[in-house]
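With one protein chain removed, the remaining protein chains of the complex are shown where they sit.
Order of writing sets the labels: A and B. Residues in every chain begin at 1.
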């Protein structure tokens, strides 16, 4: 069995950034850009006596899914919590720029048959956000990535994969939310402030970060799926993520635009309604919200297998036109 | 003649009756007392200088009664001699700081180890002795008989019968020692019901019952999340399985608690299966219901497990596997630390666990210079039971290989328990696992102990497993040779650096030291993908949904 075939069966949660990057595109098609051999590591960490990595904790490159070039950004949570600093941030921005550049080149080269050849960007998040050791550069990178999203919008899909150990938190929580479409596994987590920080600021009675079940009920894939904060929920394997990604890539740019959760006047209004609802409902636990959206026995939902969950779970009904498109 | 008729033969009982009469003026005639009278009750039944057993188990804690004891008037109750197996809650030491208790005899103090060392060195606690569980239980019936026992159970009925169920642990041994020497037994319970699932402690051994304001504290001590097992633990697990379990046909055993042994448990259905070992090893355990045992149990490896205590979340799983666990007529398991320790001492082929430090002679200790952690149960299993007379294949083979046997018993065949330490040469932050001198020496000095606390003595230790190799220490015929064998596997620690390559080569030739290569182990396979379950969720799946992990372990 080839390495790629083995990778397909790998737990997405357990896989390194490089394994995810290699496995998420077609067999043997991944080319890493600014890989370890280029030795572009953080210039800031050595003076602080912190360990460095040849790739600065972010794997970037390009592969194919069918005929479409897929630009991959894959974050490594094991290296300083997947934090984004100057080099890693720069690699993210550059990858997005390359993808947008490729879009224009392909459209020019195949004026009549570019559909089905257009690039896509996929970001496999595993991060707590800005790297505090180089926070100015890190924050700037967040803004620049968002900026590139604006340029890419309507041209090429930018897709999030969230199913790694650290989850997607901090400033990168905003970045993830701002992508066109989010694929998660049950083990994935998406949020802004991490559980420990909430506990530290608000007290253990408000949020007990050691209660992992609570943490997952609040930020985990199943909750995000019910809330429509993520579009698709898949099994924890590279293959499952890749299959879902390949399926999504068959959709038109218009359908993909409809999957966005933020980024238009209407969507802002919808989000504001949710804020209003939260005040009225004053939920004590995510389960109160699940119940509100029609799940009669919310306590069983975390226990269900993915297949049963997808069959049984009632999701929040999206009000915005097209927003009802779901997995 | 007159003198003899005057001799009183039931002074203990008379003393108890006096105390009970005083108690009755406070709590009335019933057995069930109210929360607000509990402190006053303790003041009535406890006298200065009493030996008091406060039930602190490895897991369940009589926390409410411990708090009440801290609140008694120290002008009425003082100089108590506390006898308890585990010092685990802050209140267990508060009672000394407040001047209510003076002396302690105990077995294990995990979470309070640092504070205990400080209190001993400040002379706020007079230390009797640090025991193993079985040793302390033994003394309950000789010279440390409790006058008052403050115990804990899940449920009581109105008569005062108790249900201790899954987490029975130490309760029976404490109650029996106290009550049959005319002492007084007070139980805190989570609830009082009309009918108990079964009676673990009969009512006439219990004097008072109080429903505590909140359920007793219990810690899931034996749950190891497979997600945290490292590749080097997988490697040591592969080596242990191939080089020891398979080599000796180890059928009856105890696993210490830790990630190393969790890795072994999770490798049985994969690597163990591949080596064709099912049925040949690991059939009988003296062991808490470790969640990481689930895949091996489900794959048919395990015939029987008797447990010291329970484990939170394993109740339903254990209930559904009565062929494997010891389950009562009511359907729930009854753990029993005394019996399981006895089983562990006499009936095992092997004890395997981890430690903090091993010295060049093979003595090992979990003590550090500033923590009096105690022993718990490991030394009862991590030793050769001198009273053992029955024979098993693994025990006999180890005895036949024993290099010093002839020096000690001549030509008489005798077996030997396998006592195995799994040791990482360096732990996190590069703390060495092998040292020339144990920190236990420093602790003995700091805390005025008579002897350095040693968990397993070198003469009991038969095997050390590190990533460098396995040292079959029992095969050595002298202390010099043992030290050379320990150095050979001690890697780049101060102990290992002194290894002489020619000694190591000779030991490998003799089969006293085996490297992973000698064992035919492919190191590149040593990674987490070999684990039968890689996270808690997969354990739940293996258990067919019967394992119900505590919230802090649920990644979903």
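Following the convention adopted for this analysis, a contact is a pair of C-beta atoms (placed from the backbone, for glycine too) under 8 Å apart; a residue touches a chain by one contact, two chains touch by 3 or more.
Following the convention adopted for this analysis, contacts and distances are computed from a predicted model.
Enquirer: Pick, from "ABC transporter permease", "Malonate decarboxylase acyl carrier protein", "NADH-quinone oxidoreductase subunit J" or "Cytochrome bo(3) ubiquinol oxidase subunit 3", the protein name that UniProt gives for the chain of this complex that is not shown.
Expert: "Malonate decarboxylase acyl carrier protein"
Enquirer: Which of B:8, B:142, B:408 or B:430 touches the chain that is not shown?
Expert: The missing chain is touched by B:430.
Enquirer: Given that one chain is not shown, which residue among B:15, B:94 or B:231 touches it?
Expert: B:231
Enquirer: Just name the one of A:76, A:199 or A:258 that touches the chain not displayed here.
Expert: A:76
Enquirer: On chain B, where is the contact patch with the chain that was removed from view?
Expert: Those residues of chain B that touch the unshown chain are 230-232, 235, 424-430, 466-468, 491-492, 497, 522-524, 526-527.
Enquirer: Under the stated touch rule, tell me which residues of chain A contact the chain that is not displayed.
Expert: The missing chain touches chain A at positions 16-17, 35-37, 39, 41, 45-47, 49-54, 57, 76, 78-79.
Heads up, the rule we're going with is that only the chains that are shown with their structure count from here on.
Enquirer: Write out the stretch or stretches of chain A touching chain B in their complex.
Expert: It is residues 11, 13-14, 186-187, 210-214, 216, 220, 222, 302-303 of chain A that touch chain B.
Enquirer: With touch defined as at the start, can you tell me which chain B residues reach chain A in the complex?
Expert: Going through chain B, the ones touching chain A are 528, 534-535, 537, 545, 551-556.
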